[in-house]
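The other protein chains are all here in position, but one chain of the complex has been omitted.
Going by the order they are written in, the chains are A, B, C and D; count residues from 1 in each one.
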Amino acid sequence: MTGATILLAIFDGVAYAALVFMVAVGLTLIFGVLRILNVAHGSLYAIGAYLTASIGGAIFAMGWSPVLAFPLMLVSAALVGVLLGAPMERLLLRRIYHRPEVLQLLVTFAVFMILEDVQRLVWGNQPYFESSALALLGNVQVFGVYYTVYQLILLPLVAIATLIGLRLFLRRTLTGKLITAVTEDREAAQSIGIDADRVYLLTFVLGAALAGLGGALASPTTSVLPGIGAEMIVLSFAVVATAGLGQIEGAALTALMIGLGRSFAVYLFPELQVLVPYLIMLAVLLIRPEGLFGSPAARKI
Amino acid sequence: MSVRLILPALAIVALALVPPLAPFLQVLLTLAMAKGIAVMGVTLLLRAGQVSFGHALFFGIAAYGAAFLAASPLDDLLLLLLAGALGAGIAGVLVGLFVVRYRGIFFGMLNLAFSMIFWSILEKFYYVTGGADGLRLPRPSVAFIEMDRGPYEVLLYYASLLLAIALGWFVVRFLASPVGQLFQTVKTNETRLEYLGVSARRTLLKGYVLSAVLCGVGGVLMAAAQGIVTPSYAYWIRSGEMVFIAVLGGAGSVVGAFAGSIAYELVRSYAAAFAADAWQMVLGGFLLAIILFAPGGLVGIYAAFADRIGARRAKSASKKEAGT
Amino acid sequence: MTRTGLLSATILGAALALSAPAAAQDKPESLKIGITTFLTGPASVFGVPARDAAEMLIEQINADGGIGGVPVEASFIDEGAGGEALTTEYRRQVEDEGADVMLAAISSGNCTQLAPLAEDLQVINLMWDCGTQRIFEEGDYTYVFRTQANATPEMLASVLYLLRQKPDFQTIAVVNQDYAWGRDSWDIFSTALKALKPDVEIVGEFFPAFGAPDYSTEISRLSAMRPDVILSTSWGGDLDTFVQQAAQRGLMNQSTFVLPLAESSLERLGTALPDAVIVGARGDHYFQHPEMVGQEGFDSFVADFRDRTGAYPIYSVFHMAQALSALEAAYETAIEQNGVEWPTEEQVIATLEGMEFQGFGRPVTIRADHQGVEAQLLGTTTTDNDLGFASLTDIAIYDGGPLTTPVGENSIEWIEALDPSFVDQVTPTTFD
Amino acid sequence: MSDALLEARGLEIRFGGVVAADDVNLRIEEGRNLAIIGPNGAGKTTFLNICTGWIKPTRGTVLFRGKDVTRLAPRDIVRRGVARAFQIPQLFTEHTAMENMLIAASARTGRQSPLLDMHDMPEREEMARLLEMVGCDRVADRPVVELSEGQRKLIDIAVALALKPALLLMDEPTSGVASSEKFEIMEILVKALGRADVTAVFVEHDMGIVENYADEVAVWNAGAVQMRGTPQEILKHPDVIRDVIGEEIA
Partner (left out) sequence: MLRIENADVFIANVPILRKLNVDIADSDTVALIGRNGAGKTTTLRSVMGFTDVRGKVFIDGQDVTRMKPSRRPSLGVGYAPEDRRLFSGFTVEENITLPGAVAKLDRAEVAARLDKIYTILPELAEMADRPAGAVSGGQGKMVALGRALMVGTRLLMLDEPFQGLAPALAQRYAEALGKLRDVDRDVTLIITESNPALLKTIARRTLVIERGEIAEAAPETA
């Protein structure tokens, strides 16, 4: 590989990593607080993408300005968080927090199955493609290769902003502190007056909205079609476990490793491309059993 | 006979009568029992408090092993079963040595990772594995007797039933045995286990290998019934389905593994027949209803029912005594 | 005794039941057919339009009095539900519902799985869409027929058309989906290329995962290596994604794209698909088929289909129509030969062998090995402002005969033995 | 030298900035029950953790019967004859008291047959006797979650005894037990230990217990053994009164 191709591989890797991070970060946040691995996260991602692509397609066809693609992404994310995330937490998850882990996971698996069919009933089987946002920002040329500004610059910026924003939110704001407190000890938090139910709801809505935003951001670059959720969720699981449970910075680093690993694989060993996330996960967990940023649970005896 | 045993006994009798009396259910139930045996492997791990989201790995390894062997002159059902179980067992040791160091979500995810790696290999190396189209597994001989489809399927049905009963019996005995009881303590207190001078990892490994072998047997039976093996045998959705069935039947219950898989196959196949494009929704709703309203699964529902009957019987019996 | 006794008794019973001969047929109340198609999953982009077409055509057949006076009754099986559900439901329809004919399947994997099953169940199975050439090359079947071409003529025609349009290209790269179709089609294509134009250099082979959401890295590499030709046999969402991303990043201006399945994506891709892309149709299936447009049945079919679904028919729709035509033709011919009596299964099979029939393209012949011989249509995209999406120009239609592997031969070996002179031996019909 | 059952030499470990063990040297002789006292955070539990291999010291060695066991895993040290009871009882919560005992017995005997029902093990009677010895025979068939903390502590100790150890390390065996019961429990315990020929080491805050049941006392402070002696000597020492016992209470 020459220096130029290495750089090209890094660009591709970073762009991909940004997208992976956007999806995984919501999953990690929810897991960190609620201790639930939300399989339906993949469906929320898909629905975020569907909403953006279908609404965008409809309103641009009516002659609205394509600049609206960007606020539309935020709207779709909010819709996913409020219309799907909130009822899911209030009506289903709230009833199973005291149940074993397996049951919690299976509840979200069931929701995933239901939402897969809901997507098909609402949006049908044809792929949706709506790339106004991509076209709007145009291309840049690097070493004679065109990149879209959207993927090369915007996505990484959004990912970094999300990472920093979440960090500041959790560390500096009162709401963030409440989330942190509930994460560590739900009952102790309640005993000092924190409404843990509300914190759970808020976290889940936020996490779901992040999934929706991930989908919305992915929609201009990809076809939105049935099944994209199932693919994304396994990858996000791998990121969450590799990162260390509930670790937002870990998720960022893991996403970056997976993104770079994947793009270098395409250059060097294309056949390994699919395996990269799992190989990284195995390698990391072999060396650090609690994940990159996880700390070993102190066994108190 | 205790009330609780009546239904399982009746169920076995009813299952034995399916081929002559309800032949349309025969293949469906063969698949259900094949899956039930595999689900038993997942159930076993649940008893040690571990959830694997990758046991389709062993299901797939055994099924592919059988398919490769079937392409050789050693194309006999019994050999396929042996080879599949052995292959799954060896894979269980290798993967197990690695994953038994982890617990909870990490255990689940690592299993998932291994199964997804295997799945990717099946998809990637299609010159060897047939890729997404999989490998054909032509009808094997049974004890080196070539058979037609009809008798072969009847035989396979009874073989599955017998294996289900025999392996079910074995698993129940294993769980009651000292080594099985130690295995289950991994769920409740590993510290004490360590301070009994026992390695939690090695203990877990024993159960893990057994669970892999069970999945292997299920995988071979499934492959033999289907006549084809595809990468979907090892996909994560399949692993999820196994956990799904285990919980549906009653998490941790051996009988539940079979009750769950029969119920699952019936619901799924009728949902697929009558709501062809919404079968996932039907299954998802079914699962939600069970978890929310009957967390003990089918076995839990039955136990509650049997208890009520048993209590009523005891009451009427004591009344009678009082009367005389 | 009892289990072994019971066991052997049952086996005996089952064996007896199976060996009972098929009785002569009275005219049934309905002709039951089971159709497997993708209703869920990515391939439902083919499956659902095909189902819609089947429903529409069967309504029309029944409105015209059915086949030989017998109404057709169809039920659908979802191929997306996975292997077991598919075979279970397939069996149920044959064994319990008494389906007379099965139409299966879209996926080559499902065809591989169902063909032997159909043989075991002794039910006529028309493979209506799957492309794998292996089934009839690796096995003999009594009950299984294919009512369209297979991957070999489809890829061979693509190579020939490419050589015709762009004879002097030097380098080629491939980006195919990583599953059997993507691999097999590349095997055939590259083998043909090596035989027919040995000086071509293959500079890149990419097999991104099926359903991959992002081809950025592949596109970066392709942009850097600038091959003359880029082939992709992808379809559905994968093809859309690849084309969109490649177009956005200017790759489609750098290289000539060959997309043998893109006929099914034309309408969906809209203006995203630029001019001068080579597009294939898996057979001669195109709603602007130059030989068919203007024929009454064809035009009304396209119009009816559009009314019903809001979209133009794509190749899977034509494949479905073709399979139903074959079914209709086989029964009607058999009835005729049987002296207006309802035919037995054997008679229908006998009719299917060697039968010529026509769907909404050139006539198709079913060979002795049950493989259909079908013409292949290719074209090059051009902007069509009326349609709002690209239409095909420079259309060439190749007869299927010379492109189809001779009976009893293996496709890859047969293609390897071809030489560059083959290009001149095959002349397509072209339209100006 | 050779009569030391367990010997710690120069143990040292820190957690973050806190020194949990700082040159700990201690000999535990066979047949002499040792009480360990000291303020919270002095490193008493850490010492038990090091002796049983739960944590590895940065420096120093642990010898059991003269053999170096410092780097062994707890299970290997346990197999050599060191058992442990815990401040918070470590039991198998889904099992009954008797099953806890039988599991311990199967750990000791290493029975592998998958077809033998654990309840039919020949060790059952022996386990019943142990339960009787700690006064828990009446609750043998009840799940341990339903039992009182005091009963659980006793069963925890019985489980340790089921391993037939030579040395039993106990972390606050009477904490969480109402004071009225403490002496009763220790009475039972010491008798049981004597009969089973087990040497005991126990961490204890209750000086009454220490005075009555220890043969020797070691005082921990800031990660080191501050002094050692008979209960009579130690409990009157002014430093001990100041740092450990508290002047008012004394």
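As a working rule, a residue touches a chain if its C-beta (ideal position, glycine included) is under 8 Å from a C-beta of that chain, and two chains touch if they have at least 3 such contacts.
Just so it is clear, the model here is predicted, and its values are computed rather than measured.
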Touched by the hidden chain, restricted to displayed chains: A, D
Sole residue of A:6, A:188 or A:286 that reaches the chain not shown, by the stated touch rule: A:188
Hidden partner chain, touching residue among D:117, D:149 or D:233: D:149
Residue of D:65, D:80, D:164 or D:205 touching the missing chain in the full complex: D:205
Missing-chain contacts mapped onto chain D: 16, 18, 38-42, 87, 145-150, 172, 175-179, 181, 205, 207, 242-246, 248-249
Hidden partner interface residues of chain A, rising order: 174, 177-178, 180-181, 184-185, 187-197
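Everything below uses one rule, namely that only the chains that are shown with their structure count from here on.
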Distance in touch steps, counted as few as possible, from chain A out to chain C: 1
Centre-most chain [mean C-alpha coordinates]: B
Farthest chain (mean CA position) relative to chain A: D
Distance from chain D to chain B - Cα centre to Cα centre, in angstrom: 43
Whole-Å separation of chain centres (CA-atom averages), chain A against chain D: 49
Cα-centroid distance, chain B relative to chain C, in whole angstrom: 37
Junction residues of chain A, two or more chains touched: 116-117, 120, 271, 274, 301
Junction residues of chain B - those touching two or more other chains: 123-124, 191, 277, 279-280
Of chain C, residues touching chain A in the complex: 39-42, 44-45, 47-48, 178, 205-209, 211, 213-214, 216-218, 220-221, 223-224, 236-238, 240-241, 244-245, 248-251, 268-269, 272
List of chain A residues in touch with chain C within their complex: 4-5, 8-9, 11-13, 15-16, 19, 116-117, 120, 124-127, 129, 131, 134-135, 139, 143-148, 151, 218, 221-228, 231-232, 262-263, 266-267, 270-271, 273-274
Of all residues in chain B, those that touch chain A in their complex: 46, 51, 98, 101-102, 104-106, 109-110, 112-114, 116-117, 120-121, 123-124, 191, 236-237, 240, 243-244, 247, 251, 277-281, 283-285, 287-288, 291-292, 295
